[in-house]
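Apart from one protein chain that is not included, each protein chain of the complex appears where it belongs.
Here the chain labels run A, B, C, D and E in written order, and each chain numbers its own residues starting at 1.
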């Protein structure tokens, strides 16, 4: 019983991390989990929001969005509708929370990093791809700040952060669901974890179905193995020189 | 090392479920988890949203909101701001998903039940109290529909649903966090489960901290024991006659 | 020719004022006019809006809203619609104007009191119940400020304020209309007055009908007698000790 | 003690009603109460809003607005702010209610008349000028419908409607307040009445002051005499031929 | 082959510029191009927007809008819809750009002039009438500032600005299109130019058709001759004394 794309149940789709995709932001990464493509940009601003001024702490925000043409059927533009949907809000908040955990905000100093995760093509797992790519963009932005002597402390990154989806499809626990599996999964989980395998966020949902703790355990086993692979991919991408040389 | 309110780590706050709190909706329950008070109403409309017409299936939606005066410091009214915040969206979606799981939507027939969960007083755990109370309001609305012969099948409730928060505070796993604990918790989880102990949703988050699988396990142990008690409280409340007699 | 609920034409519905309903705001009162239940909270903030800074004067604002489940048929949530309706605006402004009249704003000092009137159950006369309850919440907030030495002058309350509806139903002038009468009234008036019987606001409307000055006079006679009873109920409520003791 | 503009206390400002001001709407009247100038248009649409379809009844709506350049200090445009303010809502509702009273909606048949009252210049009393002018525009629109055989009954106008402001300024009851008086009035009332002197709406407000029934009576006396004069002005304007001849 | 209104192809409609139409703004002009009537007001505020503070430069903004009753069929109010349409945005920006070109912003000093162009009646060419009228209102506002010694330099007006529409209708190049021609034009252009015939803006569009450079040339020839006439009309209007004498 193999999957439609030929993968085994606990196998990731091909992962690609392209650094330096855009020229303006301090960090810019195109992340691909198979057909899912998310452009992750980390833009730096001096200073922090008003409520945080004088604290000595930095700040990281995140905004997630999807191009109308990213989905199978064209979706309406939220700017045209004049309001952001619940799903968008939810994912933006998850990305922000997850990435803030990777950072020592005191070491960052009073700088703000805005993480923009724009989905260019959606094929399941866009939020987990976004977190995985955003970490790399964030790392590049931190390097950029360091090169300019703008960090309060030279090593603000406390840990590496990556995320993956996992679910129960056709009664089997499967890793990194594409849209075709995600849309009919009985249980669906997103797991965010660090390079040492500790957890940052677990969101496991059974809409129209329930699940046992044993299933949750099996999903976490598979997810954490997948995250270890994603962490390795991040490390490899960051070990290479930034395409085009350092940003001015 | 006891808690500020004298509870042991795995003890719920006093739970109260007052049915028939309002006279207009088919189900109306005031749920209290200690100082947290949420008014849960289940309003019935004949028919379903357009995209669902002719399917023979019913629909359940949920909207969560907080009175400005519910919080320690007055919060701005979302209607005045002209937009709903991310947190509100997120919780509304969680309540809807959780309660839909309790119901056989084919048995409900083409009826829509709107669950309104309005927080009158907030002291931590408002979303879990809302889910726990909304189940009772939903059960009353189903009875109301049944009494009028408007169900496609007499027993649409597939399982009982309740929820509780759990977290790590001062290094200890604790159940049902009040605001004072919630605001300084290292890890914070919300667990939704059924009367048989199977899971519907697990959301576990460490903002500015990470957690191990062992901690997650300990949190789930405590949460599921708490949910068993909440389920018992729901059953007891529903076993009593509806105050004021059946709704006309 | 008696009324459906057995009252005489110039009789109020049973009035109940429950102080200390919520624990966070400086004043919190649940007011009931029969089946109409409004939660009135008075929240204190230090300082005043920018346009008033340095004037030495305080400020009082009011916001009125209705829970979706408060009405016979569920009403849509204004936060979800993204805009506040004309009726809501109108009533919020009326409450603010009326209560500001009760107060010497110089004596209040540069403090702002926000009055939130949230209708938990609607059965006619919600705006007049809101004004009547908001006065009691405001009085508790003023006491709270006084106990902390934050008033510019110890006695900012200039007069007591209460309000009642009156209308012509079945050709008869009737006091305090429930929904069943209000919805078919030929003329409908809301009267706000003080404890000495002077007027603060009179709004008398005949939609689809006109009325004579004689009818207006008869309505005012009945309304002012009703307001005298409401003022007595307010005084009695305020004479009792605050349930749960003074707020910290 | 005369008024700044030399009028006696119970005297209207010069009133001018210019019919046929615009060429597109079925009725279009520029009304002037001294320096207050309001353009009142009555636009006819076949059919009624969905909730009224098949009732055989017509409908009348009203929208009030102010040009940014109409006021002493330029005011922000509500379309740019993206929301309509409470005052605008309130006045629009008042105009609609008042004018609907003048009309037998069954005789109107299933037609909708939209009354747009746009203030070109504001000098106090804009809402009462709007009602007075809108009646004339409505009468022209009804004539226009009659000439095309589109009325269910040939005489839908049940009565004539006009309105005026009145207030207490410098301790004296005064009619038709210009901005200079309105802004410092102790009591302020708007009265809408018919050509036979019966009342449609009375709104009397004392912000920061209270008033006696005797003052209310004095204000009504003066207002009703003013309305009689306005009714005469309306009749005179309507008796003249429509400038430019009947609308095509 | 004459035009429906009897004009020759290169003839303007009758132009009327009425200064001093409103009493509050520093400049207020009713401009008429045949049946098109636009009220142009120039309101002065001391100071400039935050991003321009301390620059020594003034600022000019423009807002264009249409009364609902201005068009053949009533159009919806943008304030009620809660958002400004693309066309409105586009025209507001064009007016602002065009008028800023007429002014030496350093000579204006740190003053802001808001140009409000409200269409009272629309019959084609509303944006070009607005620009032509707004120049005259702006000139009056500059005179008003000069009379109060509030200009940094006594002559801030660098050139005169006027605009006209031109198009291809029935295969012929025609000047100043009324609605009847505009709605069926194959090509449609708006030209903004100065009193010396240099260009400020050319916008030429063929929706559903293309046009040659030769046609563009012919349109520009006709448009510039029309603009010379409009400039003369502006000069004549400004040469006359301000009706009612100088503004206080």
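Going forward, a residue touches a chain if its C-beta (ideal position, glycine included) is under 8 Å from a C-beta of that chain, and two chains touch if they have at least 3 such contacts.
On a predicted model such as this, the values are computed, not experimentally measured, just so you know.
J.: The chain left out touches which of the shown chains?
T.: Hidden chain contacts in the full assembly come out as A, E.
J.: Pick out which of A:12, A:84, A:99 or A:139 touches the chain that's been left out of the picture.
T.: Looking across A:12, A:84, A:99 or A:139, the contact with the absent chain belongs to A:84.
J.: Considering the whole complex, which of E:147, E:209 or E:236 touches the chain not shown?
T.: Going through E:147, E:209 or E:236 one by one, E:209 is the residue touching the chain not shown.
J.: Looking at the full complex, which residue from E:16, E:97 or E:150 touches the chain that isn't shown here?
T.: E:97
J.: Since one chain isn't shown, list which residues of chain A touch it in the complete complex.
T.: Output for chain A: 22-25, 28, 35, 39, 41, 43, 45, 63, 65, 67-74, 77-84, 88, 114, 116, 118, 120-121.
J.: For chain E, which residues reach the chain that was dropped from this view?
T.: Chain E touches the chain not shown through residues 83-87, 89-90, 92-93, 97, 100-101, 159, 193-194, 198-213, 216, 220.
Everything that follows uses one rule, which is that only the chains that are shown with their structure count from here on.
J.: Would you kindly give the rotation angle relating chain C to chain E, two copies of one sequence, based on a CA superposition and rounded to a multiple of 5 degrees?
T.: So the copies are related by a turn of 120 degrees.
J.: I'd like to verify one number: the distance from the centre of chain B to the centre of chain D, where each centre is the average of its C-alpha atoms, in whole angstrom.
T.: The computed centroid separation for chain B versus chain D comes out at 51 Å.
J.: With centres defined as the mean C-alpha position, give me the chain B-chain E separation in Å.
T.: About 59 Å, centre to centre.
J.: Could you list which residues of chain D touch at least two other chains?
T.: 82-84 - these are the residues of chain D that touch more than one other chain.
J.: Sort out which chains touch which and give me every pair.
T.: Result for touching pairs of chains: A-B, B-C, C-D, D-E.
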